[in-house]
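Just one protein chain is left out here, and the rest sit where they should.
So that you can tell them apart, the chains are marked A and B in the order they are listed, and the count of residues begins at 1 in each.
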Amino acid sequence: MAENKDLTQMMMSRRQVLGLGAAGAAALTLAACGGGSSDSGSEAGSDSGAGDAEAKDSYKVAMIMSGIITDGGWDQAHYESLQRALKDHGKWEMLEPHENTADADAATAAQAYVDQDVDLIIGNGNQFASDWMEVVADAAENHPGVHFLITNTDPTAEMGDYDTLDPVETVLPDFKQTGALAGVVAGLMTQTKSIGFIGGMKLPSTLAKYSAYLAAAQKIDPSIQGQYNFEAGFTDASFGTNLAQQWINTNNVDVMWGDASAVDNGVRQALEAAGADTHFDIAQPIDIVGDDQPTVVTSTVTDWMIGQAMDEIESGSFGGGKAITADMSNGGITLGKFSDKVPADVQDKVNEYVEEIKAGTFLTDDEVSKIQDTL
Amino acid sequence: MAKKELSAEERQERTLSILTPVVSVLLALVIGAIIVACLGKNPLQGYGAMLQGSWGDASKISKTLERSCPLIFTGLCATFAYKCGVFNLGGEGQFIMGGCATACVILGGGIEGPAGLALGLLAGIVVGGIWALIPGIMKITRGLNEMITTIMLNYIALYFMEYVYKMMYSDQGLPKTVAMPKSARLADLAGTHVGVLLAVVLGVVVWYVIFRTSFGFKIRAVGMNPVASRVNGFPVKRLVLLAFVISGAIAGLGGSVELLGRTPYRLADGFGSGFGFDGVAIALIAQLNPIAAVVVAILFGTLSTGGTMMQSVIGVPTAIMDIIRGLIIIFAVAGMAMIKLPKIRAFLTNRKQSKKTEASA
Partner (left out) sequence: MDVFLMSLPTILKTMVMGAVPILLASLGEVFSERAGLVNIGLEGVMAIGAFVGFAIGKMTGNLWLGLVVGMLAGIAVNLLYGFCTVTLCADQVVTGMAINILAPAIALFGYNLFVGSNPANATGDQMASLAIPGLANIPFVGNAFFNQTLMGYLAFVLVPLVWYFFKNFRFGLSFRSVGENPQAAETLGINVVRVKYLACVLCGALAAAGGAFLTLCYTPIYTDGIVMGRGFIALATVIFGRWSAVGVLGASLLFGFFDGLNVALQAQFQAAPVMFFKMIPYAFTIVALLFFGSKHAGPKANGKPYFREMR
């Protein structure tokens, strides 16, 4: 154990040495490149860490994702959250997002933005939590102006091995609320009393969402049955089609809720083939209700509260491994538009339940965990 | 006199074989630059960022070497197999199974410290070898094309790894394994891990085995002409099987090293993804020379880290780096085939000879 401590100390000092080199090189590049980012110079000068509320004139933000911003799901939703935040934050400027980031390159991608002293680096999803450990430690020491925001990550459970969480915050949407919103819609819309869910990966968020989804639907009608798949991945749309077909034909599923980006597209394909007037889809996490999506009745929309992170950085209160909650009270979670397939009386009923969900009176934690325990 | 003539020809061939990949890389970079320029970005700034981001300072260099490390292993894996005429496209599967074996030994056995490290690496070597032995047996007994079987085994390994990181040693239900214990990790070395050194040393060892031992001679003989080797009394089947096992073991060791050497020290989605096919390309660009394979692998690593930097700095789609990588492979392979074409060869020798006669005249 003592040996380990020595080792980490040694590593630290090595990092410092290397870091000095990195900072020097970065300064050189900045000097060489010249124009544009005149603000970065002042940042490098002041090295007093967090709590330094000296407001800057302009800030930079960058987003790193495994998919692309037009995936119609996960990464697009993050990108749209960022766009919304930028609208309210005039001082912020967005760098080109880093798409298609392979796991092996995730740390390098973050380092690239650290080198440019980007004020906020956003990682879309908890896979970045494990890849960024070294980058964060390095940045905390040598680039105090750089902050990291990782979404759908529980800092206590998933970032326990970090040396420092000073420049890090995460966003945790209230998965129970999202699930409950989808659940009441599904419960009111299903005629066959059979609903389905496809998740791309068996994450804590996926499990929580499905449990709340089924619990809420069963609250409306206890006879409702739920089908689930948590391992669909995020790219194979044809799998979504095939799986949904199987459930439609064998288990009479008529309402689906998806959490698997491209795979959800395939699901909608199967629902449409089975009849768009009797088979419905609830979209996630962006609002896609419209004429070109005949099966989509509504969407559960998530906003990753990037604006709040920007505010905190401006005021100097960002960091320390806090988790920003995105829920219905702060607009992080909302139910999208209804399509005309949803009758007016159902819409009214949904809206009633929405208020209860927001107030936290609709579902108890027990009801959700009772389902989660069976998964 | 005759001997001198031969060495001149050899020298020419060596120059050409080094020149071709270099020209290929430059050509691919030029095309990449044109694409970048078409997008309205400055390609010179981009390539500057790429160099700066991969070789700009000590920490960047260590990151680049660390990124190259698994590619060195899969490149050597492909090199060894191809030298024996075995088209092992299963580097990725063997790499993954090596990682899985290490995780199972260390996490399953609860072995920490140097013992865990040693056993983990050993398990990776053994299981990687076994994973390559399967297509090897299928090839020598049923004549099955190893290209197909190794690719299928890649998928099976991929899903098996899912089982390992989701079901067996999942970290609190998250789709990743628990991190390898600190005491069992590979030691740090100049900002990276000793696995990089191991990979480079392995490159030299493989070169020595292939080109300087009688075993290597037999392997090469089988690769060039299995029928003649059989006539010569070489145990062809056993040698082919050995080539499978050794190349798999190299890839498996690569998986273990990656798992024990590199952050996040866990198995998770994307572990080893694409390394196998990159390894094949590396081996061929290096013209099946293990030491050249190490160099080419480092070039590929540079493209990955540098390309990521370039993408962020000038803001172009990531796909451009894949296009450049694909072009490098195509150009290199085509170029090397070209200089071996009888016509071109004759042209080159003629020119040389005419030059010589001119000089002597």
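Keep this in mind: contacts are C-beta pairs under 8 Å (C-beta built on N, C-alpha and C of every residue); 3 or more make two chains touch, one makes a residue touch a chain.
These numbers come from a predicted model, not from an experiment.
Chemist: Going by the contact rule already stated, which one of B:54, B:74, B:102 or B:149 would touch the omitted chain in the full complex?
Modeler: B:149
Chemist: Using the definition of touch stated at the top, determine which of A:249, A:351 or A:364 touches the missing chain.
Modeler: A:249
Chemist: Just one of B:9, B:112 or B:162 touches the chain that is missing; which is it?
Modeler: Counting the whole complex, the residue in contact with the absent chain is B:162.
Chemist: Of the listed residues A:58, A:156, A:191 or A:238, which contacts the missing chain in the full complex?
Modeler: Only one of A:58, A:156, A:191 or A:238 touches the chain omitted from view, namely A:238.
Chemist: For chain A, enumerate the residues touching the unshown chain of the complex.
Modeler: 68-72, 76, 99-100, 227-229, 231, 235-243, 245-247, 249-251, 262, 265-266, 269, 273, 292-293, 375
Chemist: Where does chain B touch the missing chain, residue by residue?
Modeler: Touching the chain left out of view, chain B contributes residues 35, 87, 89, 138, 142-145, 147-149, 151-153, 155-156, 159-160, 162-163, 166-167, 277, 280-281, 284, 317, 319-320, 322-323, 325-327, 329-330, 333-334, 336-338, 340-343.
By our rule, only the chains that are shown with their structure count from here on.
Chemist: Could you grab the centroid distance between chain A and chain B? Build each centroid from C-alpha atoms only and quote it in angstrom.
Modeler: 35
Chemist: How about chain B: which of its residues touch chain A in the complex?
Modeler: Its residues touching chain A are 45, 49, 52-53, 56-60, 62-63, 67, 70, 162, 166, 172-176, 179, 182-183, 188, 191, 263-264, 266, 268-271, 273-274, 304-305, 308-309, 311-319.
Chemist: Under the touch definition given earlier, write down the residues of chain A that touch chain B in their complex.
Modeler: 4, 7, 11, 14, 18-19, 21-22, 24-25, 29, 33, 62, 95-96, 98-105, 107-109, 111-113, 115-116, 126-127, 130-131, 133-134, 138, 157-158, 161, 201-204, 207, 231
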